[in-house]
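Of the protein chains in this complex, one is absent; all others appear in place.
As written, the chain order gives the labels A, B and C, with residue 1 at the start of each chain.
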Amino acid sequence: MSNREEKVLQISGVNPRKCMKCGKCSASCPSYDEMDIKPHQFVSYVLNGRTKALAESKSVEKCLACFACVERCPRNVEPAKIIDAARQLNVRQRYGDTLSANDIPSLIDEDTPQQLLVSAFRKYKR
Amino acid sequence: MPMNSTESFAPKIVAFCCNWCSYAGADLAGSSRLAYPADVKIIKVPCSCRVNPMFILRAFEKGADGVIICGCHPGDCHYSTGNYYARRRMTLLFSMLEYIGIEKDRVRVEWVSAAEAVKFSETMNSFVLQIKNLGENVRLGDLRCKS
Amino acid sequence: MQRIGVFVCHCGSNIAATVDVKRVALAMLSENGVVFADDYQYMCSESGQLKIAQAVKEHNLTGLVICSCSPRMHEATFRKAAEKAGINPYMVEIANIREQCSWIHKDIEQATQKAIILARAAVAKVNLNSPLIAGKSPVKKRALVIGGGIAGIQTALDIADAGFEVDIVEKTPSIGGKMSQLDKTFPTLDCSACILTPKMVDCAAHEKITIFTYSEVENVSGFVGNFTVDIKKKARYVDSAKCTGCGLCQEKCPSKKALSEFNCGLSNRSAIYTPFAQAVPNVPVIDPLQCIKLKTGKCGLCEKVCAANAIDYTQKDEIITREYGAIVVATGFDVINLDNYDEYAYSQSKDVITSLELERIMNAAGPTKGHLERMSDGKAPKNIVFVQCVGSRCADNKGKSYCSKICCMYTAKHAMLIRDKYPDVNVSVFYIDVRTPGKNFDEFYRRAVEEYGVNYIKGQVGKVTPEPDGSLTVHGVDLIDGRQVKISADMVVLAAAIEPNASVRQLATQLTASIDTNNFLTEAHPKLRPVESPTAGVFLSGVCQGPKDIPETVSQAGAAAAKVIGLLAKNELTTNPCTAHSDELLCNGCSACANVCPYGAISYQDKEVNDHGIRETRRIAMVNTALCQGCGACTVTCPSGAMDLNGFSNKQIIAEVDAICR
Partner (left out) sequence: MALKYSYYPGCTLKNKAKSLDITARKCASALGFELEEIENWQCCGGVYPLGSDEIATKLSSVRALDYAKSKSQKLVTLCSACHHVIKRVNDDMKNVPDTRMRANNYLKLDTPYCGETQVLHYLEVLRDEIGFDNIAKAVKNPLKGVKIGAYYGCMLLRPSKIMEFDNPENPQIMEDFIKALGAQSVIFPYRNECCGGHVALKSPESAQKLSGKVTRSAEGFGADMLITACPLCLYNLNKNSQSDIPVYYFTELLAKALGIDSEE
């Protein structure tokens, strides 16, 4: 297993071997249609050494962190933690940020809650 | 803590297992190939209530570093109540060990059913680690018993 | 001084690959008392046993140590071999160097060292063994079957047909169990009632069978061959001897709000009721929580209409004590509670049902008289979705870790029956895996797909959402197509996991039979003794031991019966000679041992003893060896050290401790 796979597993704390491939995570995911790699595939991407593709996927930014997959997984696999670990791999790199303070003014309106900005910086920026 | 010596130190550990649950649990651990250190040697007894505290003290005298007693879960004893007797006796033994200044962590009581192979193996692994951290039993060893 | 022979088994490569068996044998030769040591491929084989006999003869051996697999496996084999060779069977000790050594260690040096120590301990013990003679105890020639479902019924019939008396204890008002609730059975689609009710009637008519319905086991004492069981017959408020089963009382009963247990709560029943038309016995019971007369004192209508004068509001629970030689547990299963699965909206919509509820809906005697209807509005559904593995195969504390085994087949059955009877209804099945091992099972499932056009979708359902128009949207995934699917359904059927009936926990404690982490009763050996409990004289039949379908249950029921017959056919049993005994010179008659004995095996006698020349009468503990089970509680309790246990004496255990610590 390469360094990157190990890193994803270490950050996520997930044991992908517990997955029984039932697909309940993908059945539950509200962002399924937006994702190129689907929640039930996160596990096999890690096991098959394709974390680079996972980290470069659209899914990284499409996960809503709603934890429906975590709640309903019958095997306690917690797919949300895997995709978040892949996202962490990106933002922890140099130039991994996908949002800068300069972008903000064009994205907000007068009602935008602070909470949204704070969490966006956590999500998209180191 | 004698952490650095844990690698070379091979403790002597006596495990008393009741015939109906824990000994069967150990067998299942074996047939499931769930490893635990070779330091553990099992003595079969009909029931955990057959374990006389004197046996434990004897083991320590003879140089054992840890003793573990395994029985059926409370309520599941093959003889109905044997494990309750064992629990009470061992509680008294613990306070006696403490009174005479012995680490009571050298003795453990665990309930392991015939189906709990994983628990058996995990228990033995953690007990061996615990004994390794305590180091060699020097205070209880009877010098007259040493060869 | 013993003359001990040590035999080290290779067990093929099971032991020999990790333990240097020759070194173990060699090391034993320097142990005290050992006059012979050898190793062999398979000690348990005929030639292995022959080797033992030869060595006994040649070396005049008095004791044997076999270093082999667990004594739970072959202790009995080697004891028999010893007896054949002319040695008392209790002069044999086993050193378990397979399960507790070669199978768990990889390092040859380490494993060999450990095997030597284990063998050493066994040798030290045999040095102190003494010949033991097993006693005899009589066998009560009657069996108790707990649970009156198909498992219990079949077991009882088979035992009774062999000529032994059988009692069935069933906690509901009728025998029949879950099978009586089923409509059709897979894979032949014959009607469940048609094949079950004749067996129920046979049971009732059999001269050797006594049925106690509406009854529970209250207490169990004794041991194999000699159990004493208290059975609580709950007050029925109807005299079974007088009742003719005319049913008028049920018709006239004004309290009709109770939910029918038989119809899974989908219909109502009266306060006085028989669970279903073919109930055995056909005698109603009064539900005291629903009966107006029993609650308020007013009413009494059933009493007035009963021409047979069978109603008796003063009836009380009754305890019956009976003796048995063998006990069979056949307590069956229940469908799990679905509170943990609210994503499937079971508690939020009447049109989300379990498969067992669907059985009742499909059944002509069910709440809808066999018409496929929605429970919410009585409309005929056009789209039905089945969800498999609800609560099975989970690792999340919400569900069960095991596969419930029967769901794949009954779901295929339901899907097929619906498509057959209502060809315009669309049926989809969400599955993770379709598991159909069994004769004609996979063919059956394929027929559902190929001939009946059932739409099988590989993937699980995430959520079922009730919609404002009364329909249900099923949010699932199709893993083969790689897309989320949303199916608008009128009915959703959940294949809920099955679990052992809740009563089994307490029963296991009463019987001192062990249960596993899922509350299934443990068998004595998973392969070789699958219908016996580790507790002698207790046998297992049906789902109480693990999930199984009807044909498997019936075969296991027959197997349990065969074991019971084998036991009851004996006039007496050899008892375990490893019993306690007291040293009359050390005993001070304090009663401590009698207080801890779980079997009441210890009594006291005034006995004249000769204590170093002084003759006096003392109160001395006496052990009834027929009652003593050899737990050893008394030996540790005894303050003077007078109590000891045959086969596990203080000296023997201390010798083992010393040998291990040496």
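As a convention for this text, contacts are C-beta pairs under 8 Å (C-beta built on N, C-alpha and C of every residue); 3 or more make two chains touch, one makes a residue touch a chain.
Not measured: the values here are computed from a predicted model.
Considering the whole complex, the hidden chain is in touch with A, C.
The chain that is not drawn here is touched, among residues C:Thr465, C:Ser503, C:Asn588 or C:Ser640, by C:Thr465. By the touch rule set out above, chain A reaches the unshown chain at residues 10-13, 30-31, 34, 61-62, 64-68, 70-71, 80-81, 84-85, 88, 99, 107-109, 111-120, 122-124. Seen across the whole complex, the unshown chain contacts chain C at 341-343, 345, 347-348, 463, 465-468.
Methods note: only the chains that are shown with their structure count from here on.
Taking the CA centroid of chain B as reference, the farthest chain centroid is that of A.
Inter-chain spacing, taken between the CA centroids of chain A and chain B, is 46 Å. Chain B and chain C have CA centres that are 30 Å apart.
Among all residues of chain A, none touch two or more other chains. Multi-chain contact residues of chain C (touching two or more other chains): none found. Interface of chain C with chain A (complex): residues 343, 389, 393-396, 398-399, 432, 458-463, 475-477, 479, 482, 484.
Residues of chain A touching chain C in their complex: 18, 20-29, 32-33, 38, 40, 68, 72-76.
Of all residues in chain C, only 70-72, 96, 98-101, 103-107, 110-111, 113-114, 117-118, 121, 508-509, 512, 514-517, 522, 534-535, 578, 596, 598, 629-633, 635-637, 645, 648, 650, 653-654, 656-658, 660-662 touch chain B in the complex they form.
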